[in-house]
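All protein chains but one are shown in place.
When the chains are written out, they are named A, B and C in that same order, and each has its own residue count from 1.
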Amino acid sequence: MTPLAWVLIVGVAVTVAGIAVSAVPCTLRTGLTVQAIGVALIGIAGAAVVVGAASVGSQFSNSLGPSMGIDPLSGFFIASIALVSTPALVYACGYLSGSHHAPAIAVTSGVFVLALFGVVIARDAVTFLMMWELMSLAPAVTILLVSRNAESCRSVLVYLGSTHLAGVGVWLSMLALAHLGAFTDPHALAAQPTVIRSLLAGAALLGFGTKAGLMPFHSWLPRAHPAAPGHVSAVMSGVMIKVALYGLVRMLFEWLAPLPEWVAPLLLGAAALSCVAGVLYALMQHELKRLLAFHSVENVGIIALGLAASLLAAEAGQLQLAALAFAAAMLHTLNHALFKSLLFLCAGSFQRQVGKLDLDRLGGLLRTMPVTGTAFLAGSMAIAGVPPFNGFASEWLTLQALVQLALHGGQASAPMGALAAAALAATAALAVFCFVKVVGLVLLGAHRQKVVASSQEVPASMTGPVIFLAVLCLAIGVVPAIALGPIGHLSPYGPLPASATGLTLAVPGSGTFAPLAVAAFIVGCAAALQLARRRAGTTAPSPMWICGQVPDNRLAWTSAGFTKSLRLVLAVVLRPRRTVSVELDGVLVHSVVHESEVPHLFDDLLFRPALNGILAASRVLRRTQSGSLRAYLAYLLITLAAVLAVVRLGVS
Amino acid sequence: MTDQLMIPLTTASIAMPIVAALVLQAARSERAAHRLNRVCAVATSLVGLGAGLAMLTSGSHATGWVITDTASGIYVVVVTVVALMSALLSPAYLSGVQGQFFSARRSVHSYYLMLYGFWAALVAIPVIANLGVGLIVVEATTAASSVLIAFSGKPRALEAGWKYLILTTLGVSIAFLGIVIMFVASAPNGGGISQLDWSALPATLARIPHDAAVAAYALVMLGLATKIGWAPVHNWLPDAHSEAPAPISAMLSSALLPVVMLLAWRLRDAASAAIGTTAATTPLAAFGIFSVAVAVPFLWQPMAWKRLLAYHSLEHMGIITVGIAIASPLALAGVVLHFAGHALAKALGFYAAIPLYQVQPDATRHSARDVAASSPATFAAMAVTAFTLAGLPPSPLFFSELFIILGGIESGHVLLASALAVLIALAFIGLLHALLEALQGSPSPDHQPTATIRTGRTAPILIPTVVTAIALAALTACAWLLPASGIVRQLAQGIS
Amino acid sequence: MVGNAPAIAVQLAGLAVAPLLPGTIQTIKARLQGRRGASPLQPYRELRRLWRKQSVAPHDTTFVYRLAPSLSAAALACALLVVPVGASTVGWFGSDMLVLVGLLAVARFATAAAAWDPGGGFSLMGAARDLMFSVFAEPLLLLALVLVAVGPRSTDLVRMASAAGDANIVSTPAHWCAALAFGLVVLVETGRQPIDNPDTHLELTMVHEGPLLEYAGRDLAMLQWTAAARHWLMLVLAAGLFIPLPLTAPWSVLALAAAVAALCAVVALVETSLAKMRILRVPVLLGAGVATCMIGLASWIAGGTT
Partner (left out) sequence: MHDRAGVVDRRRHHLSTLIATASVGLALLVVVVRRRSVALTLVTAQSLMLAGVAVWRTGGHLELMTGAGALLLRTVAIATILGIGIARTRETRPVRAGIEPMVRVVIALAALLAIPPLMPALGFGDQYAQRGAVALVVLGIIIALTRRATIVQILGIIVAENGATLAALSASDAVPGVIELGVILDLLLIAVVAIAFHTRIFGQFGSGDSAQLQDLHD
């Protein structure tokens, strides 16, 4: 037993103890704090493995287990999980106080986090699948604890249903790999025919892709994530989908090798679709948490772009490029975990203070909740890919990888790389668009409700975690090396060159980017200019210029209004619905009701028809149990005939 | 443990319930009957458990008219446990209803008579060494259990009992035809009953022309199918399980179906040599997967609790059957685990119906609604059942399903295993769908549960819930060890 | 290349020279329209005037509103120091095309968010349109970039500029497609007709001017300098990446200056000859640019991706 293993075990034990303690209402806060400490310990163990690059525990085994262990890749994901979960649990101390079923929610969230760790630590199929199921189950229970109205029940059904159905892919692929011995022997599949490998890859892509929220299997995600309580949706959106990506990485880069050649292009396509469509639908949302959930789809797409680029580059023999793309994907995994959980935690705080999160009914929260608001602003800039925050660093690396793929990947990869790069650029622009909208509607401008105007800053236990996460976002953005250094060793294609992980990111054979210098210059320059404008004397208050009209909240711009131009341009794709009903009072207009929504086409055209079809079919099939003895006897007779016929055919 | 001891022990385990049944008839009053019942149940189950464990520990013996091996050991133990719980919970049920199938005065006595008779038959079937006799006992159970199903005498109960009677009897007559064909074909000029012994059956079948053997085998399998409730001849099953008294439903679902399936299992192992493994296994695989498939659409709707459980029996019998068909050691480990776990959880589910129907009378027709509020203990029992039946970790059924699927993949039945996995997932969605419908609904306004009902009725369910939960946890703990254990090794060698 | 004095000097000079470009364009435009027009130095005069005035902030505005001008100005200054003049740059911030995209995003984010802070309809209208254009302009820019980078196999600006140095790139079709596409990007980023009309005073038609509506004094000065800096950035890039220029100082700088002046004339010519198009038509135009890039890409791949 190495010391690290002991740290891990102690961490798990402490977490379990914390769960037990938090089950008692009066010791809720203590329990959550203990949980956070335990999770932090586990994270330390993981981080130590990444930095020290010495594996702990057992290797992967094809037997039934149970066996567990940490290698650098697992360590990285453990560290990311801990980086998100620890603040989330601390946040829960304040967030859960006084809410219904608080102890139960605390317990389920603890179990949830442990299950996440379990999936990453598992070293055999059975343990992996067990933890996998628990990981899917815990959030569903939490959602039902929070509310049991028709909507949340429906989202739970869609969530558990789709992930469980797709989970069959995970089951079959994992079990088949265990049977073929692919966990231990990297060349196990090379002997198998292509059909088998294609089927396995297909099952794995379906299973893990659905859980990761890759389009077109993402439909559960924007339903489930908003329904959960703040800290749980932060963990769900921040790390649960990343754990699915962990499985995907294991499959694609270790176990399924050699991959069938159709996998990487397909993944690239799905990733590009997820990026663009995800952010596009996010832009059209009116509810903050749902919007953030759609952004998770987008960012999973960005990560998957990096992974696919890595696979394609490796196939083209560009191992250094492959390593770069892989590192980009991993860095974005970490970054997204940080800023997405930050945003969800802030959203939770807003929800706690003002109730509903309808974007058009907020406004000016930066003035009433300065700390949370500023953290939210930082998170928004990070997710929008604005330097000097961490989102830009990883997106820059991914873009570099894609462009390099286009330039060096050979004739096959060139168009794919170029188009994917263009898609990513469009995604970045859309993300800026979207988060300008969010920041404006949530943080800036006038208060659009009384309750918003009277809202106050949340307690320190809820501001602390978001500040911590915001600082991390900025730190990684300014000095990506602190994250890239360890990540650089993770890729299966050899470590990144030192030049790429220094203070100045130098992509071999391509551009260089010195985030620290850029940040320093911008801050310094901006500060100087601020001083300069102060020197000009005080700023005069003035009314806003709207052609002399009196400002009025009813004239305030809405989410739909801000995105209207884009909606009109893309009407062909988005198919927005719009109904305007004018009530005339004699000749005078009495009232005008305007309703508009952007339907989620994947639901309307793909999933709802499928579900209705299944339900209708089962309704028809249920008629066989008609209740008439006559029918049942007929079944018996027919079966007898069928059996004898089969025998006859089988024999002669 | 030697045969000399095995035979008397086995005989005792079968005789004991019969004795108890007769003793109970002597009870003066109903209360006396209930009191006596407790004693008899405990005593009977002690003998049964002793016999079962003895069979588990001592290897397989086929002497005289009994066959005692690992399989019979497992089955006797589980049957005894389920029967014990049913017997102990029967007073709770009887106090709630007034049976009208029998004359009111002897109602309780006749109930116990039938119950213990049923018990005796269930213990007998796994240990009888002869296919023909086994089938006769199966037919006998039909008589006893159909009366028990109709015990309440209500129209729906009568309907369920009648359908059960007609369908299963006609089915078993098909099986008899098959047996007679086996018999006369193997010995045209007469022969001893012994040639239908499990040990002799391979030779018997080998003497028959191949196609005749296959036909006879198929007929017997079809006959057993009607009794096990394999689709498409399962139609009596949901009616019977939903209308029978809760303790009887538990015995039907947790004990009777798997016990009859044991006959099919033994027959398969006996016939494989003579008619070829493919021909012997195909019916099992087909019936199994088809049963799971048929169960799915019914699980996709909210329905009354016991009916839901009945359709889950259909599904889980199908899963076990597929496991038997796969027959790799891992799959058989899954089968054992699934059989035991399903028996416990399903029985508990049916017991939960006793307080449930007393708290919510309309739950007999519609899906139960927010039980958690009106009766926490009942809800706990239902939750344990649903969680286990859904095959979610860490319930033993999760591991058993996993073992069966992995076993299928290992032994090359990839298609079968994949289909099973998909169907299980679909069934899970169905259960989830029903569960959520029940969760989100509000309690029916006309009915207000009173405090007395709550405290008074749900106390009996608490103990079984705790016991079952512990037992399930123990099973989960065994799950890791089972695949490598001697039990599975012996099962894998064939149990005929 | 780090810290070579002439490069530093030239690029710092760029910060000062930037306002000259819009002025020049306006003058040439006026001449083309038969007016005498203001002197090219007019922007400097306006900056001086604004720098003396007091800045203004509507009610209920936060630090976002106050910070936006200096932030976007700083970002553009940084961008100006990244883009090489005459194939040489100060290496402080790295030299990479995609970094420029990021820095432009900073400025765009800052101004658009600032437009939300007072929440005035006209400024938001402009901001929304600007962001909507960028959604189509950025992929176009990226594709053009890939096409330019096929020569040097790199997105390093210096290498790209050097690669543009040799004359025979003009013979490759990909280069011309890229040039066309980049031209469109230039028009979008600098907010010139037919995309946007910088001279408009009608709020309803504003794009880039919209978010500036509320500002006054030094804030407005910074924002106007930012707009001018955008001209410098895009035109210098266009000249450096698409026109074969000598790479040896001092000729490089002089040739660049001449090329930029020529490009100003071209922009002015376009502005006089073309009317402003409908907002919703602009994406179609940019889509045409994307199509052009596709053709270029196809031709490059057909050429064996060499």
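Quick note on the criterion: contacts are C-beta pairs under 8 Å (C-beta built on N, C-alpha and C of every residue); 3 or more make two chains touch, one makes a residue touch a chain.
On a predicted model such as this, the values are computed, not experimentally measured, just so you know.
Engineer: Considering all chains of the complex, which shown ones does the missing chain contact?
Structural biologist: A, B
Engineer: Hey, which of B:V19, B:V133, B:A203 or B:A383 is the one touching the hidden chain?
Structural biologist: B:V133
Engineer: Hey, which of B:T142, B:S328, B:T378 or B:T468 is the one touching the hidden chain?
Structural biologist: Touches the omitted chain: B:T142.
Engineer: Using the document's definition of touch, tell me which of B:S95, B:S199, B:Q301 or B:S411 contacts the absent chain.
Structural biologist: Of the listed residues, the one touching the omitted chain is B:Q301.
Engineer: Of the residues B:P17, B:G73, B:G161 or B:P258, which one touches the chain left out of the display?
Structural biologist: Of these options, the touching residue for the absent chain is B:G161.
Engineer: Quick one: which of B:A51, B:L201 or B:A215 touches the chain that's been left out?
Structural biologist: Of all options in B:A51, B:L201 or B:A215, contact with the hidden chain holds for B:A215.
Engineer: Of the residues in chain A, which ones touch the absent chain?
Structural biologist: Output for chain A: 622-623, 625-630, 633-634, 636-637, 640-641, 644-645, 647-648, 651-652.
Engineer: May I ask you to list the residues on chain B that touch the chain which is not drawn?
Structural biologist: 101, 132-133, 136, 139-140, 142-143, 146-147, 150, 153, 155-156, 158-163, 165-166, 169-170, 173-174, 176-177, 179-181, 183-185, 187-193, 196, 208-209, 211-212, 214-215, 238-239, 242-243, 298, 301, 303
Here, only the chains that are shown with their structure count from here on.
Engineer: How short can a path of touching chains from chain B to chain C be, counted in steps?
Structural biologist: 2
Engineer: Give me the ID of the chain with the smallest distance between its Cα centroid and the all-protein Cα centroid.
Structural biologist: Taking the mean of all protein C-alpha atoms as reference, the closest chain is A.
Engineer: Decide which interface, A-C or A-B, involves more C-beta pairs in contact, and give its chain pair.
Structural biologist: The greater number of contacts lies at A-C.
Engineer: Could you find the chain whose CA centre sits the greatest distance from that of chain C?
Structural biologist: Most remote chain from chain C, centroid-wise, comes out as B.
Engineer: Where the centres are mean C-alpha positions, what is the separation of chain A from chain B, in Å?
Structural biologist: 45
Engineer: Could you state the distance in Å from the CA-based centre of chain A to that of chain C?
Structural biologist: Result: the chain centres lie 35 Å from each other.
Engineer: Which bits of chain B are touching chain A when the two form their complex?
Structural biologist: So the residues of chain B touching chain A come out as 162-163, 166-167, 170-171, 174, 210-211, 214-215, 218-219, 221-222, 225-226, 232-233, 235-236, 238, 279, 283, 294, 296-298, 300-301, 392-394, 398-399, 402, 405-406, 409-410, 414, 417-418, 421-422, 425-426, 428-429, 432-433, 436-437, 439-440, 480, 483.
Engineer: Can you list the chain C residues touching chain A in their complex?
Structural biologist: Residue list for chain C touching chain A: 51, 53-60, 62, 64, 66-67, 69-71, 73-75, 77-78, 81, 91-99, 101-103, 105-106, 108-109, 112-113, 115-122, 124, 127-129, 131-132, 134-143, 145-146, 149-150, 153-157, 203, 213-214, 217-219, 222, 279-280, 283, 290, 297, 300-301, 304-305.
Engineer: Could you please specify the touching residues of chain A with respect to chain B in the complex?
Structural biologist: Result: residues 64-66, 125-126, 129-131, 133-134, 137, 144, 148-150, 153-154, 156-157, 160-161, 164-165, 167-168, 171-172, 175-176, 178-179, 614-615, 617-619, 621-622, 624-625, 629, 631-633, 635-636, 638-640, 643-644, 646-647, 650-652 of chain A touch chain B.
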